[in-house]
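Dumping the structure here so I can ask a few things about it.
Selected chains only, in their assembly positions.
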Amino acid sequence: MYQLIAELYPICRSITGPGVRETLRRVQARAPIAIREVPTGTPVLDWTVPKEWTVRDAYIKDARGERVVDFRQSNLHVVSYSVPVRTRMSLGKLREHLFTIPERPDWIPYRTSYYQENWGFCLAHRRLLELGDDEYEVVIDASLEDGHLTFGELLIEGAQPEEVLISTHVCHPSLCNDNLSGIALATFLARALAARRLRYSYRFLFIPGTIGSITWLALNEERVSRIKHGLVLACVGDPGPLTYKRSRRHSAEIDRAALAVLGHSGREFTVLDFTPYGYDERQYGSPGFNLPVGCLSRTPHGSFPEYHTSADDLEFVRPAALADSLATVSEIVELLESNKIWVNQNPKGEPQLGRRGLYTQWGGRPDRARRELAMLWVLNLSDGSHSLLDIAERSGLEFGLIKDAADALAGQGLLR
Amino acid sequence: MYQLIAELYPICRSITGPGVRETLRRVQARAPIAIREVPTGTPVLDWTVPKEWTVRDAYIKDARGERVVDFRQSNLHVVSYSVPVRTRMSLGKLREHLFTIPERPDWIPYRTSYYQENWGFCLAHRRLLELGDDEYEVVIDASLEDGHLTFGELLIEGAQPEEVLISTHVCHPSLCNDNLSGIALATFLARALAARRLRYSYRFLFIPGTIGSITWLALNEERVSRIKHGLVLACVGDPGPLTYKRSRRHSAEIDRAALAVLGHSGREFTVLDFTPYGYDERQYGSPGFNLPVGCLSRTPHGSFPEYHTSADDLEFVRPAALADSLATVSEIVELLESNKIWVNQNPKGEPQLGRRGLYTQWGGRPDRARRELAMLWVLNLSDGSHSLLDIAERSGLEFGLIKDAADALAGQGLLR
C-alpha cells in the first residue's frame, strides 16, 4: 500500500481531468477496476457533471524572471480548478489570490475553487513574506473544457446479489493521508476479495468527492437498494487511533460490526455519531437513499494539523497504520460474511455436549472456558431471532469465538 | 411584572372571595381576561365548589386591649378559610390555634384550613414567646357563605384550534413568589401573545389551586382534548435557577421544548420528573385527562426556606428573575409555534447549495460554519418523520439555528 501511495503522490488530481485518469490506471494495474467516463454536462441528481480541468504549468515570476511560486515543485501551489491566467500584476493585487497558513509558515495549504470560476495560488507563508513589492508575471496554463468525469468501479460478485459498498475519494492532489491512503487500502482490499469465495457482492468505487458519489448514485438509482452495508475509507494511514463514524441509521449492521471489531481490538478507538458533514457518506446517507454506510478513518478529517496541507506527505502516513487499517476493514468484512442467524435444533434444555465431543474439542486451548461459554451462548440465543453478532454483543465475547462455536455446533447438527 | 406584583401584594386572596376577584380585576387592566363565577355547591368532578370566604378583620387582644396579633398588619396572620370567631380564652386554650415557625422566629407562616371547618392564627414565634399567661380576646370577623368561586380565563385564538394551556394559581394571600410571580408572568405573556399572529390558540387560566383546575376541567370536559401543550407557572420570581418539571407523559413536545430552551440557555437549570404532587399539573395530569402539561418554576416549592412564610415578600422576588422567566417561557412558545415537519424536496444526494447562494447567505456571520451545518442537518433529517425539534435534538444545535436554516431552505423551495 505504501508503495502505491508513493507512486501516486506526485500526480496532480482534481475532481476531473488527467490526474484522476492516470491514478485509476495505476490502481487498475493492481485490481481489476473499470474506468468510467461521464460527459461534462450530464445532469446528475441536483447537479451537473462539470468541465474537465487540465493544468500543465503554473507559476509566479518576479521582476528578475525567477519562479517564486512554481507548480512544478508542488501541485498544491495552484488552487485546484483555477481558470487559465496569463497576466502581470502588482503584489497588492496579486495578494487577493494568494493563500497561506500564517501559523504554519512552512506548509503550503490545499485550496479548491470548484463550482465557481476563480483562480489562485497557495504557498508557504514564509515565502509570501519574502515577496518584494514588485510586479509579477502570473501564469496558470490550464484549461477548463467539456470532457468527462472519471471514476473507477469494481463489482466482485459473491453468492448473493446484496452488495457491500466500499467507497473512497480520488480527487485530492499530492496529499497522502487524504486520500491516497484510502485509495491504497481499497485497492488491496479489492485484490484480496477478488481472490476468494464471498457471500456478499462487493462494489468498490474510486470517485471524486461529492460529485463522484452523486454521479454514481444518479446513474445507478435502480441498483442502490442492493447495498446492504457500506464503508467510506478516508485518512486511514496516519499514526492516530482508528475512528468509526456511524451511518445515518446509527445502529445498522455495518455500525455494529465495526464497533464489535474495534471493541475487541484491545486498542484505543473513537466512535462518532453520524453527521451530514464529512465525506461521501453524506450523499449515501441523504434521506432519499439512507444507505447504511459508515466511514472509517484514523484521525478524522480536520482534526490533524497536517490536514489539507503539504505536511500530509509521505512521512505522515505509515506502513504500520495502513496495515492496521486494512486488517480492521478485513475483520469487518469477515464479520459481515459470517454474521448469520442459526437456529438451535435442540432448543429444550441444553444438548449433551460431552457425548458429542464438543467439550474435549477445545481441550488443549488456553481459552477453553471461554470457548465452552461461547457454545452455551450460541445455543441459548439461537432461537431464530439472534444473529451471531447479536450473540457476540449480548455475551461480550469476541465475534470470532462465537463464530467458531457456531461452526462447531453446526458441525454436530445442533444448529441449522 | 414587578409593579403588578407590588400592586397585588397587599390583597388578601384565598380560594374564593373578594381578594381573588379584586386580583383578577387588576390583571384585567393589563390583559383581556374574562372573569368567571361558579356558584357554591356546583358539583365539579369528585368535588363541590366551596363557600365563599370573606374576612374583614381578625385579631388577638391582650388584657390591656392591645392587638398582639393583627390581620391589618399582615393577612397571613389569619389561617385562610377560618370560620368566624368572637370569644375570650386563656393562652393555654388559644395555643391550639396558634401556628409559628420556631426555627425562623421572625417569620409568620402561611396556613390554610380548606375543606374542614376550623380557625387559627399564624404569628412570628418571637411574638408568641412574648405573650403573657393572660386571657385574650379572639376575633375573626369573617364569613363563610354561599357565593362563587372566581377565576380568570383568556383564549387567544390562533390559526389552529389546538391549544396551549398556561395555568397559574391565584389563591395565595401576601406571598410574592408563590404566586404573584406566576400571575404577573402569565399576564404579560398573555398581553404579548394577544398582539401577534399565532399558529396555536392559547388558553390562560388564573385559578385557585386544585379546586380551580378541577372546576375548569369539570366545566370544559369536551374542550380538554384540544390542549396539545401546557405549562403551569408558579414561583417564577426568586433568584434561583429555573426548574422544569416534566409532564406525566415525560417526553411530550412541551417537555422536549422546555429542555431544548433550557439546555441551550447557557445557564444552570434543573429538570424534575413528573410526580403527582405539586401544583395544578396534578389535575391536568390525572389519568383520566393525562394532558401534556409541565411546570416551570425557579426554586421549586418547598425547597426555599421563605416558602409559605411572610419572608416570601417583595424583596424575595427580583425583576431580573421575572424577566428571565418570561423570556424562557416566550422562547418555549416560539419553539412550539415553529416546530414543524418539513420535507426535503431534493432528498437524493445533497442539493447544490452553492448555486442557490445558500452558502454565501451566512457569509458575514461568525457562526457561519454552524449555520451551514444546520442546513445540512435540516436537509438530511427532513424526511417526513423529523420535526425541527427532533433535528435540533439530534444535531445538538440550538433550535433557533435549525429554524433559520429551515426558513432559508424553504425560501429556495428545497423544503416544503
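Should a chain be cited, it is by its letter among A and B, assigned in written order, with residues numbered from 1 in that chain.
Quick note on the criterion: a contact is a pair of C-beta atoms (placed from the backbone, for glycine too) under 8 Å apart; a residue touches a chain by one contact, two chains touch by 3 or more.
All figures in this text were calculated on a predicted structure; none of them were measured in a lab.
J.: Taking the 2 visible copies as a start, how many copies are in the full assembly?
T.: 3
Note that in this section only the chains that are shown with their structure count from here on.
J.: Can you tell me the C-alpha superposition angle of subunit A onto subunit B, nearest 5°?
T.: 120
J.: I'd like to verify one number: the distance from the centre of subunit A to the centre of subunit B, where each centre is the average of its C-alpha atoms, in whole angstrom.
T.: From the centre of subunit A to the centre of subunit B is 55 Å.
J.: Going by the contact rule set out above, which residues of subunit B touch subunit A in the complex?
T.: 344, 346-352, 354-355, 373, 376-377, 379-383, 395
J.: Which residues of subunit A touch subunit B in their complex?
T.: Within the complex, subunit A touches subunit B at residues 45-47, 115-116, 210, 213-214, 217-218, 221, 248, 275-277, 282-283, 285-290.
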